[in-house]
Structures are given as structure tokens and as C-alpha cells.
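Presented below is the structure to which this report refers.
A single protein chain has been omitted from the complex, and every remaining protein chain is retained in its original position.
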Amino acid sequence: MENLVEIRDLRVEATTDAGRRIEIIKGIDLDVAPGEIVALIGESGSGKTTIALTIMGYARPGCRITSGSVTVAGKDMVTLSERQRAHVRGLEVSYVPQSAAAAFNPSKRIIDQVVEVTRIHRLMPIAQAREKAISLFRALSLPNPEEIGNRYPHQVSGGQLQRLAAAMALISDPKLVIFDEPTTALDVTTQIEVLRAFKAVMKKSGIAGVYVSHDLAVVAQIADRIVVLRGGDVQEVGNTADILSDAKHPYTRELLSAFEPKSRGESVVVAAREHAPLLKVNGLIAGYGPVQADGLPLVKAVQEASLSLQRGRNLGIIGESGCGKSTLARSIAGILPASAGQLTLDGRELARSARHRSREQLRELQIVFQHADTSLNPAKTIEEILGRPLKFYHGMKGKVRDARIDALLDMVRLPKTLRSRTPAELSGGQKQRVNFARALAAEPKLIVCDEITSALDTVVAAAVIDLLKEMQRELSLSYIFISHDLSVVEAICDEIVVMYNGRKVEEITPAISKVPQHPYSKLLFSSVPKLDPGWLDRLERDPELVKTYVHG
Amino acid sequence: MTSSTTLPRRVSYRFSWVGMIGFAVILFWAMIALLAPHITPYPVGEIIDEDYFGPMSSKLLLGSDYLGRDMLSRIIMGARYTVGISLAAVCLACFSGAALGMAAAVIGGWFDTLLSRLLDALNSIPSKLSGLVVAAAVGSSLPVLILMLAVIYTPGAYRFARSLAVNVNTMDYITVARTRGEGIPYVVFSEILPNITGPLLADFGIRFVFVVLLLSGLSFLGLGVQPPYADWGALVHENIGGLPFGAPAVIVPSLAIASLTISVNLLIDNLPKKIRDRST
Partner (left out) sequence: MRTYVLGLITNRLGSSALTLLIVSFAVFFATAMLPGDTATILLGQAATPEAVAGLRAAMHLDEPALLRFGRWLIGLLQGDLGISYVNNVPVADLIGARFVNTMRLAGIVTLFAVPLSLTLGITAAMFRGSVYDRIVTIMTIGIISVPEFMIATSAVLLFSVYLKWLPALSFASDVTSFWQVMRIYAMPVITLTFVVSAQMIRMTRAAVIDTINTPYVEAAILKGASRWRAVLLHALPNAVGPIANAIALALSYLVGGVIIVETIFNYPGVAKLMVDGVSTRDLPLIQSCAIIFCVGYLSLITFADIVAILANPRVR
């Protein structure tokens, strides 16, 4: 059978800020058969989105297709005129973007945008298009299909918008739909619903798909074939089952190994129970907005959270976006002073605001943020960044400080040659290590890690987690680890707190029992995709539970 | 794993020829302004041509003015007033604006609200109008002119510096510095300032153009630099009677202003880019 898409020796060039041209797609070949779903897997910078967009004859501003051919249903998109390409876009190939929230025009009603494709290509009368849109809404199991189209994009949730974007792509009965990380921005419990809806519609209509993602487990549920990309080159191509069970390429294996469940390993201190806890949080309430009559803020992001952490042990806090986990971290660090509750660090009471804590207390409790890009001052060198806490807390100067900076870089496995660099000259993983080294420079007792691996690619993130464990063994540190990613938390934490809607719903000690009891925890834990291709089809969820806890 | 490999370090500057031309013209006028009294071909106030609004000639390269004085000499001295007054005013305005703006962004609270409210209100008085009002009330001696121009452009400089500083202030590294226990001076000068110096310098250039234009405009109305001194705007004002004859005495000072302001704009739009290219 003839392929629907045939990409041959495709090369794409990008112009850097400096005006230099670099090749970002280095001569790749790719086929998609009719009705087949092919996944493009890779980390940031692998060129997966760039390749997907060339199928529509589109290159983002600054990029240019330099050579090769992209044949879609017999037409080479590279050599077509802009007008001819426009005739293929939306009609034969359509696109579901990563962030539907950004890709929907905020000033137009959803239904008008969904049926716009049929107007551009003059496919059917408007009334018929609307009816078709509504039937698609129904097929994608959107609530209230008759009415939802009359809303504006900001009036529906992220998970619904993502499905509406799919309806927009499907209304013209295209031969191929490109999904560009369509579930990455969603919470795991929402992701399931969206994935299921996509899968059902694609299977039923027999439309071919190109599914771009960084998440192997998600791709495993929906793709027939997987293409592994790295640095603009194809590393490996194979059927989904083969790739998952029998990967040939070392890079693919590296990707797969990041999914292997890692246990916390030996717990450092078990006999520490009788000691007073390192950190104790009691009835903490924190939030935003004007203070009400009862002395509490209008929006309470954290409601009466209590936790306790023993020295040398780690506490994980997990939950989905908006559950209050980051607010809790910021309150513990004193960045957002709590409105009520007590904080005790190593037996001494902590002031709610960092401004009122002593320098010694500030030193003992450090916080590391998610985005190393915004956590490191771009105008400073690594040496200055690491040198400041050494001088500030320990009064180190001259050679002593220099030696200590070298030691810190060594600790986080960075070469000394990076000392005189600025953060912009480092890779993402290197920046996060510097970010962590700065917290170590203070010689703290407790480090609060706020989603520190979320912005990193899987393989890099796994290495950072290993580093954290190693530091803990050597320096008898404790971590509070905030994340939405269950596997990351399980890999490093002795205790796991599950938060929902500002409240702590459950505390789990994996060493004793890995099975959550609270219904929300159960739902959350069961929603994390597994590498098994049949996982999504077998997954059963209680509709009542989903209705109660999933708002996507 | 990338942590063991170091990315190649490339630092280079890219110059654009348009920017270079702009820079050359600015340098030219700066030299003229500095050396003015030593390079005028004739004394500025002396009548040397019996004809007024004389044409360009080998003796008088830019012709003569409405009294028969040498235009070239007057343009050269005019550079001193236009460039000197504007530079002094813009330095005052940008320094105080930037200092207040950064302080407001970091301190926040009522200090920020009050200052922003007040300066934004002052910013909503059209600049020429403020110039007229002050000229009417206190006249236009050189110190008054400098101070007035500085005050008129301080709110704009404040607003710009504040918006830059507010953006930087939301960055996590500021939060890190604050939770480390750092004080406000350290945060402003060590964490914020190094990140906004580039845009602040560009703003300085743009504001310099504004000041030159306002000063020229006021002088053109006869309300700016007063005789016996004359900046370029005042030269146009003096010689406006030559307009119906197309005399060089009205055209040349205008061209001088345009060459300076356009050059500054070209330079700002084409500043040499510091390139730190990570990609290989």
C-alpha cells in the first residue's frame, strides 16, 4: 500500500540570534501509512515538532526547509506554492497544538473557530458544519455538546479545550492529524480522559496520525509505530511493542530506563523516631488576596496543613496543579508568610516571614526552584553565584572561598572550567546543578525542592535525582520534595503527602504500605501512564470518583 | 549526559554599518561641541557679510544669517548649546528616574503606589506644554532650561526603569537573594542593575533625542535658549525670515538637528550585539 506521508532526506535550517545558520533537522526519512498512528519521541531540541510541521509545509519564523521532500498524498509540500499549501492545510492535514488555550483566538466563540476550516475550504453549509461539530464534541465526550461551542475559550477548562482543538482538526475529515504534545500541559487525571477520547475517535474514523511527545508511556497507549529522535536525527524506528520490549539503540534504552521504578533504597535513619523532628508544621494556612475579618486571606491555597519530617528522611508532597503544594513550599520557606499555624525547625520556632527569621535559620533551610533559568542571575558568573552565600553565611574570602567553590562544583559533578561562565552558557541540567550547589553552599539542614526536575528532560532529571540521593548520604541532609510526578517522588521520598484542593488528604509511607487508601490518592496513583500499551484500555475508573475529583 | 561536556564558549560582537554611521555622526558632533570656540572660522557675534541671508560661498561655507554673521561659526557654537544642555538634562533625568524606579520596584507598597501615581500624572502633561508653562513662570536661563528638561523627562525614565526592575524583581533569583537575607541595596545594585543596564542605556539615547527635540522646539518658539547664546533651534527662530528665499541660514540648523537625532536613533536600533552563541 502506498504511504500517505513520505519524507525523504529532509533538512531544516534555523537562524540563531547571532545570525548564524545551523541545521536542526539533519536529513531524515519518515513514512506514515494511511490510518497509521506514528509517534515522534524525543526530548526538547530533538526537532520533533519541526518535523511534524513540515508535513503541513510550514516552518516557524527563523526556520527554513533547505532540502528534501515531504510528500503528502502525492503532493510535495516543499515545492508547492503558499496558496497550494494553504489548500492542503486544514483540509488534508490538520493540527492539534500543544496548548489549545493559546491556539484558540480569545476574542471569538469556540464554535466559530471550530467550523472555520469548513468555511475557508468551502466544504459544507454552515448549519451542517455546526451539526457536525456538535457530533464531534459528543464523540470526544465533551460535557454539554450542544452548548459548549457558544462559549469563549477562557470559559472552558484546559482538558476540554484540548478536545475542542481536536474537534477543530477533525471537522474536515482530514487524512492525517498532527498531535503536538496535546496532553503535556494537562494534569494526569485529566490526561486520561483526553487520551481516551482521542484514541476512540482516531480508531473509529481510520484517520492517520502523527503524535509528537516526550512521554513514552503516553505514546505507548496510542501509537502503532514509534520514531525516536535526538538532535534532529532519527535514532530508531519500530513498532510500539518492539520498541518497548526490545529497543536496539542505546539512547532508546536510556529513555526506557528512566521509567523503571526506583525504590528509595535503604532508609538512612530509621531509629530517629525518638528524636524531635527536624521540621514540624502545624495547622498551616496560607493564601492570597485581601485579609478577611478572621485574619485569613480571601483565597486559601493551603488549609490547615500539618506535617513532620525526621532528620535524614525525605518528605514528598504531590498533587495536581492548583492543589496548593507550591504555596505550602513557599510558606515553609517564609517567602509567602503563612496566615496561621506554627513552624518549628530543629526544635526552635520559625517566624512565618523569612524577613523575621535569623540569618542562621535562613541558612539552615534552603529552597531550590523549578526553573534554573530564572533562579540564576543571568548577569553573574557561576563563581559569583556560588560565592555569595559562602561570603554571606560563612564570611569566606579569597582562596578559602575559591577552594570551596571548586569543591561545590565537584560535589555536583560539574567541571571547574564552568566557574567563569554565565548561566546562559550552560545546559538545562548543568544550570539545575548550579542551582542546587548554591543551596548546598549554605550548608543547610533542610532543602525544599520545588518541582526541580519538572523542567528537565527525563534522562537529565534521573541524573539529578541520583545526585540528590548521593548528597544526602554524604551530608546528612533532609529534603522536602514537591512534585506532580509520582515516579520522581517515589524514587527519593520516605513519606509521601498527597494534597488536593489545599488540603492534605493522605500520608503514605511506601516502606510500610504502597497502597493509597484515600479515593483521590487512588485515582491519582492509578492515572500515571505505564509503559504497557494495553494499560489505557484496561484501566477502569469509577465514574463517580472521576466526576468528583477531575475538573479537566 | 551533558554535565561532563562543556559547551564551546564564543563571545563576539556583531557591528552593523548603519549603527557605525550613526556612531560616527554622534562622535563628530561631540567633538565639534567640545572644540567649538577653537574651530569657528569667524567670531560668532561679528557681522562679516554686508548682505544678509547670503548664499553658500567659498568664504562663508554655509552663508550668512539675518544680520550677515557667519552661519558656519554659529552652527559650530550652536552644537555646544544643543548637545551640552541636552546631555546635562538627560543625565539628570535618567539618573534620578532610574534610581527612583528601581527603588520603587524593590520596596513596593505605598512608596511605589504614591510615587507612581504622582509621576504618571506629571507624565500626562504634554512636554511642550510644561516647557511653555515653566518658561512663562521663571523664564529660560540656561540652568532653568536644564533643570526643566530634566524634570519633564524624569517621569518617563522612572516609568521605564521601574517596569524593567519590576520584571526582574519577579525572577526566582531575587526571591533566592531575599530568602538568603540580603538587604535592599544589595538586591538593587547587585541583582537587578546588572540585568537592566543595556535597556537603560538605550532609553538614555531615546530620551536624549526627546530632549534635543523639545529644546529645539522651545528655542524655535523663542522660549528656549536666549540671545546672545543660540542653539540650533534658536538659529532657525532667528532666521525664519529667510524661509521664503530658501536661505541656508534656516535650512542648515534644521539639518544639523536632524543629523544628530536620526544618528542616535540609528545607533540605538543597531547597537552592536554581544553574541554568546551556545548552539554548535
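Labels for the chains are A and B, by order of writing; each one numbers its residues from 1.
In the analysis below, a residue touches a chain if its C-beta (ideal position, glycine included) is under 8 Å from a C-beta of that chain, and two chains touch if they have at least 3 such contacts.
It should be emphasised that the depicted structure is a prediction, and the values quoted were computed from it without experimental measurement.
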Candidates B:L27, B:I184, B:L201 or B:A258 - the one touching the absent chain: B:A258
Which residue of B:S127, B:T154 or B:T179 touches the chain not shown here: B:S127
Residue of A:V38, A:V117 or A:I480 touching the missing chain in the full complex: A:V117
Residue ranges of subunit A at the interface with the undisplayed chain: 53, 56, 58, 60-61, 83, 86-91, 94-95, 97, 99, 102-108, 116-117, 120-121, 152, 154, 168
Missing-chain contacts mapped onto subunit B: 117-118, 120-122, 124-130, 132-138, 209, 213, 216-217, 220-223, 233, 236, 240, 243-246, 250-251, 254, 257-258, 261-262, 264-265, 269
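In this section, only the chains that are shown with their structure count from here on.
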Partner subunit A, residues of subunit B touching it in the complex: 1-4, 6-7, 9, 12, 14, 171-173, 175-176, 178-182, 191, 194-195, 273, 275-280
Subunit B-facing residues of subunit A, complex: 16-20, 22, 333-335, 354, 357, 359, 362, 367, 369, 371, 374-380, 388-389, 392-393, 413-415, 417-418, 421-422, 424-427, 429-430, 433, 438, 442, 459-460, 463
